[in-house]
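Note that one protein chain of the assembly has been removed; the remaining protein chains are unaltered in position.
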Amino acid sequence: MLTTLKIYRYDPENGGAPHYDTFTLEAQPTDRVLDLLERVRDDHDGTLAFRRSCAHGVCGSDAMRINGRNYLACKVLVKDLGTTEITIEPLLGLPVKKDLVVDMGPFFDHYREVMPYLVNDEEPPEGKERLQTPAERELFDDTTKCILCAACTTSCPVFWANGNYQGPAAIVNAHRFIFDSRDRAAEPRLAVLARQTGVWSCRTAFNCTEACPRDIKVTQAIAEVKRALVRRKPSARR
Amino acid sequence: MTQKHSFDVIVVGGGGAGLMAALFASQTAKTAVLSKLHPVRSHTGAAQGGIGAALGNLEEDHWEWHAYDTVKGSDYLGDQDAIEFMCQEAIRAVYDLEHFGLPFSRTPDGRIAQRPFGGHTNNATGKPVRRSCYAADRTGHMILQTLYQQCVRRETIFFDEFYVLDLLLENGAVAGVVALELATGELHLFQAKAVIFATGGHGRMWEITSNAYAYTGDGVAVTLRRGIPAEDMEFFQFHPTGIYKLGILITEAVRGEGGVLINDKGERFMEHYAPHIKDLASRDVVSRALHLEMQAGRGIGGQRYVYLDVRPETVNHYAALDGRTRPDGSPYRVTAEEIQAKIPDIIDFCRTYLGVDPVKEPMPVQPTAHYAMGGIPTDINGRVVGDERGTVVPGLYAAGECACVSVHGANRLGTNSLVDLIVFGKAAGQDAARYAAGAGFQPLPADAEDFARQQLEHLRHGAGTERPAEIRREMQRLMFEQVGVFRTQEGLEQAVRQLQDLRARCRQVRVSDQGRAYNYELVNTWELGNLLDLALVTAESALARRESRGAHAREDFPRRDDENWLRHTLARLEGDRVTLSYKPVTITRYQPRERTY
Amino acid sequence: MEAKLKQRPSALEATAAPGAFERHAWTWMRISGVLLIPLVWIHTLLQDVIVGVHAIDVNYVAARWANLGWRIFDVFLLGFAFAHGMNGVRQVAFEYIHSPRARRITAGVIFALWLVISAIGAIALIGGVNQEFPLQQQ
Partner (left out) sequence: MSSLRTTLAGYVGYRGREGHWGFLLHRITGLGVVLFLAIHIVDTALVYFNPALYMEAIRIYQSTLFGIAEVFLVFCIIYHGINGLRVAFFDLIAPSAWAIYRQRVSVRWTLILTLILWIPASIRMLSNLIEHNF
């Protein structure tokens, strides 16, 4: 079927203002939007810039706005969109570098702020694993799935207004460690998230959860962090 | 203007192998990681099933068994000293990962959970053994994330979206690399005492592949251009279960959990090909079986696919027939919920891309180009070996899928690549740091980046009219048809001829994007050139090897020929000419035997 | 690029950061919100729906405030609703205003407004309807 792609274009070197280009191409209902972008670059306009790698929703390269909503281009099929007119735009709230490529720097800055790594300076048992029951692991299973695609953070109305807000992805990655029974740094991590730019900025707008291509219950994770903060001993309030 | 940087160790690639190398090298040496993708986008994140290590958490297991299975899986082409080293180290490596924070799935008593995988057996009984340590079906994702997290913790220096174009050798030793910064289109010169390549595989030269767009064999192509041979390139693994037409991988863990392959007649055909471990035979065996079934018209509806069936009723039916039991001895039975919990991502892929729910319907699968056994020849310390006599290239290292140690020989066992990354990534990182501590910088010539610059200029401003996408598609189709699961003399000769044509045409390409920032067209075209180099080497190596071994199956030479071919291929590329030489296989305790499953 | 090399999180310095104000504010919005359901809804139901603005005048207010229970009700209403609302305004404002200076000023203005208007309301509630004025003027 004939499909129309309207793609956001911006080229920093030609100094031009952002505009939209339209391409018409033949598509199967089961084509990924990423396949269409590939075809545009291959056969219509080689200058189109977008990131991609795995093409099946596990590397997090190609989050973008498709018909007004954040998706991974490789995880949404033409038939899922229910229309043959497809508008493709870069993520909102991050600086656009070229066409559909955005600067992920601010996103990863927020990620790094929450200490996204296991902290446990006790000697691990020599030549053995640290034990963790399936029930303990279940507590943070959901948030280990994050592929850092930024679909959530750039769909969040609070983040649009305030780029200092750490955003759902950073909170998800903090959650992954706060609730890991092996970790010992929940306190400093919670302290980061207790700042005005942390979890309290979340207004439960829920766009993040709807956008997450890994089906992570993002808002729930944020709520769990909030609860951990509310229930935390006052001693943590330094 | 070219920017210059200087580091003791440069790691090229931010996947599992690269990050592991960086973590260990940076402990003592000034280290930086250059990666064309942001590290968390690396293809290690796509690995699903697990990482093999004889922890014996659920039943008896020994690293020697793991080593034997690996040797046998490799069809005796693997170097046994390296295999023994890897299987021993695997245990440590898995615990290291756990200590780094990797969220493995757990046994009820809190230890790392393990599951069966193709080719992993109890050596005493020949039955499948639970050796694959896993985190649901996202083991690679967890490894990649965990290693990246540790790098964040240790403030590893990254140059993200830097594309390495060239390796600089001076006086026979490493001097540095040349890289293109994607964001600006500028060239950077990195001076280094040691360079570790960890650039992953090159499955994108085939039409149907489980591999990422980024899998274009850059590391092997760069070293090949600089006179380093490529080892065993004819051995490329086709995974039996890729999603029909898309090639997206359905992990072997699906069969480990009890899934079976079914042909058009409703038969579990693997019974005929591997009477002992059936669906869990080694990948080359299963891929060939699929191919033969389809050739005989027993693909579903006569098409080129069969069914992979993991519906609980099917699993339970065949588990009962096989007499399969749980660790406690009770009969093996699964429910839809258990399947869902063990392979959530696979189920998600099938729903998304096929509209098929694997718990209710079987999945259409076909063999998909998956893994490069061959690559840059190295020793067990990751040092690149530049010739058949074992001469080490000072300062040059390789690890991960782009390297060939060789532990996978003619056919890699499932879960062994992740082991390879961790074990040899670490070894390479440590050895590179040690080397850098005792070595000085090689002087950089004034024209260091000229080669890369000229090539880029040629692509940008050449007079040609060829379109890179056309050439790429033709190459992919050609390779899938002629250099696929089964190969013949005529097919390979034809492939070589046509590849030469394609290479000639590729010299006439011209990219339309004249810009600098994020010029992906330029990069993709460069990658096409790399793939064509490796495709030619692959086809020539395959043409010369007149036997069938592991993943290399010749219809005209169906038997393994240890007398003439128990040896590694080393291919060199000069211009359009491939020259081949050979080196012996290291054998310690496992003598070549017939391989049956 | 060099700027990217600094990757150490500011995590630990955050421990010294702003205390628990935002947490209390968050809890406050929820607790006060729940209390506001009876307070605001009864008030609205009575005044706007059942009685209606056309029936309201100074005498009506005087009659209502003659009852101490209603006065206490209104004290709660004033206290909870306005503090809830003004904190809401502050939260919204902070979302759009980022510089610490501008935020301080905004917070100051909102706080002052809250204080003054609450005080006006409180004085009226305590003082009641001012009978000194000749109502017959109407």
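For clarity, chains are labelled A, B and C in written order, and residue numbers in each chain start from 1.
Methods note: a residue touches a chain if its C-beta (ideal position, glycine included) is under 8 Å from a C-beta of that chain, and two chains touch if they have at least 3 such contacts.
Bear in mind the structure is a predicted one, so any value in this text is a computation, not a measurement.
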{"item": "Chains on display which the left-out chain touches in the complete complex", "value": "A, C"}
{"item": "Selected residue (touches chain absent from view) among A:R39, A:K217 or A:R232", "value": "A:K217"}
{"item": "Touch residues of subunit A, complete complex, unshown partner", "value": "65, 67-69, 92-95, 155, 157, 159-164, 203-207, 209-210, 217, 219-220, 222-224, 226-227"}
{"item": "Missing-chain contacts mapped onto subunit C", "value": "29-30, 33-34, 36-37, 40-41, 44-45, 48-50, 52-54, 56-58, 61-62, 78, 81-82, 85-86, 88-89, 92, 96, 113, 117-118, 120-121, 123-124, 127-130, 133, 135, 137-138"}
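Heads up, the rule we're going with is that only the chains that are shown with their structure count from here on.
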{"item": "Approximate Å spacing (C-alpha centroids) for the pair subunit A, subunit C", "value": "36"}
{"item": "Between subunit B and subunit C, centroid-to-centroid distance (C-alpha), Å", "value": "62"}
{"item": "Multi-chain contact residues (two or more partners), subunit A", "value": "112, 115"}
{"item": "Where subunit C touches two or more other chains at once, by residue number", "value": "4, 7-8"}
{"item": "Complex contacts: residues of subunit C adjacent to subunit A", "value": "4, 7-12, 14-20, 22-23, 25-27, 94-96, 98"}
{"item": "Of subunit A, residues touching subunit C in the complex", "value": "105, 112-115, 158, 161-162, 164, 187-189, 191-192, 194-196, 198, 200-201, 226, 229-230, 234, 237-238"}
{"item": "Subunit A - residues contacting subunit B, complex", "value": "11-14, 30, 32, 41-43, 45-61, 75, 77, 97-99, 101, 104, 112, 115-119, 124, 127-134, 136-137, 140-141, 144-148, 177, 180, 182-183, 215"}
